[in-house]
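One protein chain omitted, others in place.
Chain naming follows the written order as A, B and C, and within any one chain the residues start at number 1.
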Amino acid sequence: MKIVVCIKQVPDTTDVKIDPVTNTLVREGVPSIPNPYDMHALEMALQIKDKYGADVIAVSMGPPQAIDVLKKAVSLGADEAILLTDRVFAGADTWATSYALAGAIAKLNPDLVMCGKQAIDGDTAQVGPGIATRLGLTQLTYVVNFKNVDVEKKEIVVERKLEEGPETVAARLPALLTVLKEANEIRYASLPNLIKSVKLEPQVWDNKVLGLDPDLLGLKGSPTQVVKIFSPPLREGGKLISASEEEIVKIVDQLMPQIRSEASCAI
Amino acid sequence: MKLEDKLFLDRYVVDNIPHLKIKDPSVCTMCVKKQCLYTCPAQVYKEEEGKIVVSYEGCVECGTCRIICSENLEWKYPRGGFGISYKFG
Amino acid sequence: MIENKFDAIVVGAGPAGTSAALVMAQSGLNVALVERGDFPGSKNVMGGQIYSKSLNEIVPEFWKEAPLERVVAEKRFWFLSKDSKVSVAHKTPKFAQPPYNSCTVLRAKFDKWFVGKAIEKGAFYIPETLVEDVIRDNKGRIIGVKTGRAEGELYAPVVVAADGVNSLLSKAAGFHPELSPENVALAVKEIIAMPRNRIQDLFDLEGEQGCTIEIAGEITKGMVGVGFIYTNKTTLSVGVGCILSDWVNYKMSPYDLIEEMKNHPVVKPLLEGGQIREYLAHLIPEGGYNAMPLLVSDGFLVAGDAGMMVNGLHQEGSNLAMTSGKMAAETIIEAHKKGDFSARCLSLYKRKLDESYVIKDLKKYRNSYAYLEGNRQLLTTYPEIINNAATEFLTVDGVPKWEKQKKIFRSTLKKRNLWGLIKDAYSAWRAFG
């Protein structure tokens, strides 16, 4: 079995702020980390590998520094690593990103592709479905658990977590899974794997390798454009309210529109 | 700015395994000086209802508490890769 | 090649460890540099100066590429009373020219660069890994380390403990006693962001030049310690450190004291409009020569803070760390040539240190802290005396100057008698001179 795990390098978003003067992102001193959701996808891939045996290939698209997330993946047990890096990939929105990633994954021809539910910088949850759609993979989002993987029968059974409760789905392989954080606990790398990751020199693929249409890549190939960024309104503490019936009634009235009148599944 | 707000500026990679542990809480109850409460620069130790509560997540790993309370404290560094991660230093 | 065998293992990627690894790697040794932090520098704190001389010997002309903040062209010393200061400053073009004297740095950036240099020279950097103990052979010689990871043993005929002030490794190895509160200082520090031109104006700086201010007196409330303000490119490093036993005995909280210092009427205007970016705390080994642990045993060397190599009085530490790291490396290179890693052979390290400024300076100031602790009037009464004297002397109020001098002398004697003054002067000269 061959499993591709897509891992994005993201800024540790808790630290990203907007400079009020220049209105640009302040990223000084903001460390880059592997997208946490992707690490849970990797962990699930490794658990599938532990149970059924598999080759796990970590793929990341980004600048050359993105090698760090691939090292992380190898330190945890990924077998191979591929870095997609090329100037024409830069500035891509989710549509153009999934185009590039799908191009790379197509060359690998895996049984399973694993992604995090979303990346913590963009929070879009669109790249996974984009890849699945482009490659004709069965799309399984919001996965918390795998129950069975059968490469012979080309079938996978997973549990997805929906708003109303868990759903078990049987699907045809090849498939693409997007994984939630609560799926698992990420393992702690062993020293031999860590040493292996330090020595890692990933395969580097640029668009000469992929041979994709440059007009559909990067900023140029992105249908969406960010036209403005701004700071969210500051959260300010409300003034102190006394605990009288009258005050509470006022608050309830203001909260009412936020509350669902019914909270149940229609069955 | 209050200490809590300052600590909020710091970056931590929080380990879910606590690296600070009081060996015998009853020793703390009897401790007269309770130096840990005021010398810890990150106010990791707080007293609540006579008990010392350890908020290891905010620890800056300086070692102060270990030196002033070597007998009743199990002091380790967080696992490699976890804990405080200074952005400026 | 067996993956976990090296010619040497260095524990801790601070100035001492990185220097050791770099120098060894440069001479062709297969050296592992093990760091527990998220990235090099992520755990490391200092006031913020590196000294050129020692670094230049390891990375020649480092200033051409290192991520430095500012070149320290001026050193200022402040003696504060409750609301006043007497300031002494030294500025010289020598400080502002290569190879410079010292530079301010931010460790998260600097250490990343420095480790990068060691890697460039061939050191094998193992990140995010905590070394927990040493491994010994059946004769008790140290032959490797155990890390906090699965299958986590690393082997080498010699291990350098450069794991900082707490040095849990040399404690685990059993020849570093627990630090005593008298022998360490606890320092807290803030990184305060400020626009570059405002820093230029407030501190009267030219171009890339910077200054350091060491502050004694009122701000430490009588505790043995010092405050500091260092200028970086677009931030200030502001902090205060005092001997840990003083924090304990004076029942002072570091986070309160730094706030008070920042609100001192003389300090406050310099920080106006700044934004706190980070809050840090760290111990500094201030025990000096008298508190130094054993530095050498079979297959084991201790360098930098782990070996108490800090000259607290002169705010030096990173240079002693780098020099000791380099000397440890040179010793190991020799040991490799001989194939002998016994304590006897490795004691070359101790001899090198003894002959260098490292031990000479530490010896010179061996009694300075004990002296300060026994003579707290130097930290409280004197700043007050000199501030009062300055105010009196510089006030233009029609009183003849000779009368002013008499008045100053009289009020000084009220605070400390003549014999006390003479004794202070003599003993201070003995301790610091």
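Going forward, a contact is a pair of C-beta atoms (placed from the backbone, for glycine too) under 8 Å apart; a residue touches a chain by one contact, two chains touch by 3 or more.
Just so we're on the same page, contacts and distances are computed from a predicted model.
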| item | value |
| --- | --- |
| Missing subunit (named according to UniProt) among the choices "ABC transmembrane type-1 domain-containing protein", "Molybdenum transport system permease", "Electron transfer flavoprotein subunit alpha" or "Dihydroorotate dehydrogenase" | "Electron transfer flavoprotein subunit alpha" |
| For the chain not depicted, the shown chains it touches | A, B |
| Contact partner of the left-out chain, one of A:Gln65, A:Asn109 or A:Thr133 | A:Thr133 |
| Touch list for subunit B against the chain that is not drawn | 2, 4-5, 7-8, 12, 14, 16, 48, 53, 55, 57-58 |
| Touch list for subunit A against the chain that is not drawn | 11, 13-14, 16-18, 25, 93-95, 98, 118, 120-130, 132-134, 138-142, 157, 160-172, 175, 181-182, 222-232, 235, 237-243, 245, 247-249, 251-253, 255-267 |
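The criterion applied here is as follows: only the chains that are shown with their structure count from here on.
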| item | value |
| --- | --- |
| Distance from subunit B to subunit A - Cα centre to Cα centre, in angstrom | 34 |
| Centroid distance [mean C-alpha coordinates] between subunit C and subunit A, Å | 43 |
| Rounded Å distance between subunit B and subunit C, as computed from the means of their C-alpha atoms | 23 |
| In subunit A, residues with contacts to at least two other chains | 29, 31, 188 |
| Of all residues in subunit C, the ones touching two or more other chains | 38-39, 108, 127-129, 147, 149, 277 |
| In the complex with subunit B, residue positions of subunit C that touch it | 36-39, 41-45, 106-111, 127-130, 147-149, 165-166, 168, 178-181, 184, 186, 188, 190-191, 235, 244, 247-248, 251-255, 276-283 |
| Subunit A - residues contacting subunit C, complex | 29, 31, 188-192, 194-196, 198 |
| Partner subunit B, residues of subunit A touching it in the complex | 12, 14-15, 29-31, 188 |
